[in-house]
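A short write-up of the structure that comes next.
Note that this complex is displayed minus one protein chain, with the remaining chains in position.
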Amino acid sequence: MRINTIKYYIKESLKSVYRNRIMSLASITTVAATLFILGVFMALAINVNRFAANVEDMIEITAFLKDDVTTLKQQELERQIREIQGVVSVEYESKEKALEKFKEQLGENKDLAKGLEESNPLPASFIIKVDSPDSVEYVSPRIAQLEGVLKVKDAKKTVQTIGKLVKIVRYSSTVLMIILGTISIFLISNTIKLTVFARKREISIMKYIGATDWFIRWPFILEGLLLGLIGGFIAALIVENAYTYAANAIKHNIMIFTLVPPQEAVKQFWWQFSLLGTLIGGFGSYISIRRFLSV
Amino acid sequence: MRINTIKYYIKESLKSVYRNRIMSLASITTVAATLFILGVFMALAINVNRFAANVEDMIEITAFLKDDVTTLKQQELERQIREIQGVVSVEYESKEKALEKFKEQLGENKDLAKGLEESNPLPASFIIKVDSPDSVEYVSPRIAQLEGVLKVKDAKKTVQTIGKLVKIVRYSSTVLMIILGTISIFLISNTIKLTVFARKREISIMKYIGATDWFIRWPFILEGLLLGLIGGFIAALIVENAYTYAANAIKHNIMIFTLVPPQEAVKQFWWQFSLLGTLIGGFGSYISIRRFLSV
Amino acid sequence: MIELKNVSKVYKNNHIALSNVNFKVQKGEFVFLVGPSGAGKSTILKLLMKEIEPTSGDIVVNNVNITNLKRKEIPYYRRSIGVVFQDFRLLPDKTVYENVEFAMQIVEASHKDIKKRVPQVLDMVGLYSKQKNYPHQLSGGEQQRVAIARAIVNNPKLLICDEPTGNLDPDTAQEIMSLINDINKSGTTVLMVTHAKDLVDRMKKRVIAIEKGVIVRDQQRGVYGYED
Partner (left out) sequence: MIELKNVSKVYKNNHIALSNVNFKVQKGEFVFLVGPSGAGKSTILKLLMKEIEPTSGDIVVNNVNITNLKRKEIPYYRRSIGVVFQDFRLLPDKTVYENVEFAMQIVEASHKDIKKRVPQVLDMVGLYSKQKNYPHQLSGGEQQRVAIARAIVNNPKLLICDEPTGNLDPDTAQEIMSLINDINKSGTTVLMVTHAKDLVDRMKKRVIAIEKGVIVRDQQRGVYGYED
């Protein structure tokens, strides 16, 4: 391939973008619009997954201790619990702390606990975090076996439900992502197909004059790459700004629930989407032009 | 307009769908794909809104009663509370019920409440539901003023947070819906524009022979209507089946969280989407063809 | 029937295609418009059917100044003219029959009339057996004859032909020429651009010659008059 020819390809593709303005605009906006939808969904999915992870983190096992457990025994117990597979952290809660927490739970009715202070009936406990909801079933009985443990509370039902819910959310957001990605690619290549279709006569004339397939293809592919790149970049730009705006707006309005910060969620989009757009654009052109080359 | 001409329009549009198969297919699939995305989003939004509504329902005000309130006085109080604007329901909870509930709350630690049974320190109360989170601020102080009321608990902070969260969810799902709807229309009309563009020479020839604008337009519009109708119907069909499948799958897997039943959520989609597709298709054709008629 | 008054046409790239063209064609006349390639012949025809607008001057057809026509009126005006375009302009997605039929459909002719008239016209141009072919399934000369059939199917008062025999062999060209001559005799005004020296010389009709956008000759019972 001569330098001359490469120059021709580049020049030709740029000219073509300009001369087929309507079609170029249609392609760019289609890429931008579909990837924008994809981006919104991805941002949602990231947040839903983060939320699910937070919910998972809230799962804990409480091991109540017998009143006769000494400090030494307690440390030994903690070591034993830590060794169980799946345990992530163990935290000790003294009898005093337990009472305090109980009062807090009662809230404005805390006067009710007044009588309890003298002979504190609440047991000390370990609060144990595990690596996944599934581990609870394995860890719980093992803790219950240990000496000095009065009782284990693990909210089995709740854990199971949350575990399932999280799985469903993760699974369905992945499925939706894949479906949406496929549709995006499909919509974009549909548009490219139509723009190529409008130029099928041109393509056939080139063939009749003796142009090789690749000579005709290259400018089309470059054009597709370029339009895809622009469209993808625009989509990323819009998603990023919209997301940052939304994240800030929510942060100021309700403290408790926040979006995953933009740096984590969408900061990669600009190159991911540009790349995706470029690939779809180039590949879409390549595929679309194929049928018209067989003359 | 002669019957003859109307027949011509219909025949012509049908022929055209067939003769421009590639473009027809592109249009139908674009309509179907974009409305499918819209449908998925709508189903999500319906569920999120339902969930938000459920959360709202959980907001309640508790009014603790002094121990000296007689049954008569209690009935009088209930009547007064009901009269306050925004109150939806009032439920009485006796001292005994309160203790029971307290034990339940303690769960497996309920032995702790043993000593309380003899001289039950827990107060009777009214549990009051209001029509919206915003009403709490109005209702709460009014109840506190009433004679016989010991204390009012309304979790002001929680209420406010939930209220804001629900608002944000509702607001953002509406905004997303509008954006998505706009993008759908845009993507579809983009495709239609390209298919019309591919036939601009044909349109100009018709004009040169002396065809009026409407004579050229009608077959195009009918074609757009038809393709839009088919695409919309396909989208509705897929969304409905996918949703019903997902709702059943979730119902079997986790009891606690269920999707809004398909009858409520997506049963209307088939005609809504068919109508939407038809409108966009017809209108899109009308708009797209305009520029090429000025010869 | 037709009158061009001081008509000039300058294209967007500043090419002067016509400058101060004046001529009159009476109702029922048969006029040849001749001249070298690029002289401005097609430009005149395009002006007459409002494909393009003159830069200055007035064009009157059938006592109507067509430069002032409203947008709505243009289709009806165009229908009163039968045109054979130099590049044929057949509808690629319609068969031969449908292409001719289309010209009748736009004037909302009755089904019965269409069914009678279309085969008749196709027969006149010798394409009865090709009526089911699409334009890309026709030879060049056949496409040209479809264009002719479409132009005459509605019995227009004015027939404009741009090089209607350019792709036809002399025999077929001669046949088409007599066909158009017959149509002219039945009252239709004919304005024809042609390079067919033989035919022009033989027909002895009025000849308007144009060169570089200027009328250089206007001759009753004229000859083609170029070459050698």
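Which chain is which? They are A, B and C, in the order written, and residues in each are numbered from 1.
The criterion applied here is as follows: contacts are C-beta pairs under 8 Å (C-beta built on N, C-alpha and C of every residue); 3 or more make two chains touch, one makes a residue touch a chain.
For clarity, every value in this text was computed on a predicted model and none was experimentally measured.
Asker: Over the full complex, note down every shown chain the hidden chain is touching.
Answerer: A, C
Asker: Quick one: say which of C:K5, C:R79, C:K157 or C:K197 touches the chain that got left out.
Answerer: The single option touching the absent chain is C:K197.
Asker: Can you tell me which of A:I127, A:I178 or A:V295 touches the chain that was removed from the display?
Answerer: Candidates A:I127, A:I178 or A:V295; residue touching the omitted chain: A:V295.
Asker: Which listed residue (A:A211, A:A246, A:V260 or A:I287) would be found touching the missing chain in the intact complex?
Answerer: A:A211
Asker: Residue by residue, what part of chain C touches the chain that was omitted?
Answerer: On the side of chain C, residues 11, 13, 34-39, 41-42, 86-87, 132-133, 137-142, 145, 162-163, 166-174, 195, 197-198, 224, 226-227 touch the unshown chain.
Asker: For review purposes, identify every residue of chain A that touches the missing chain, sorted by number.
Answerer: 2, 4-5, 8, 16, 19-20, 202, 205-213, 215, 295
Operating definition for what follows: only the chains that are shown with their structure count from here on.
Asker: Give the chains in contact with both chain A and chain B, ordered by label.
Answerer: Common contact partners of chain A and chain B, which must touch each of the two, are absent.
Asker: Centre-to-centre on C-alpha atoms, which chain is most distant from chain B?
Answerer: C
Asker: Which chain is most central here if centres come from C-alpha coordinates alone?
Answerer: Going by the distance between chain centres and the overall C-alpha centre, it is B.
Asker: Distance from the CA centroid of chain A to that of chain B, rounded to the nearest Å?
Answerer: Here chain A and chain B have centroids separated by 24 Å.
Asker: Report the inter-chain centroid distance for chain A and chain C in whole angstrom, where each centroid is the mean of the CA atoms.
Answerer: A distance of 67 Å separates the two centres.
Asker: Using the touch rule from the top of the page, what residues of chain C touch 2 or more other chains?
Answerer: Correct list: empty.
Asker: Among all residues of chain B, which ones touch two or more of the remaining chains?
Answerer: As it turns out, chain B has no residue touching two or more other chains.
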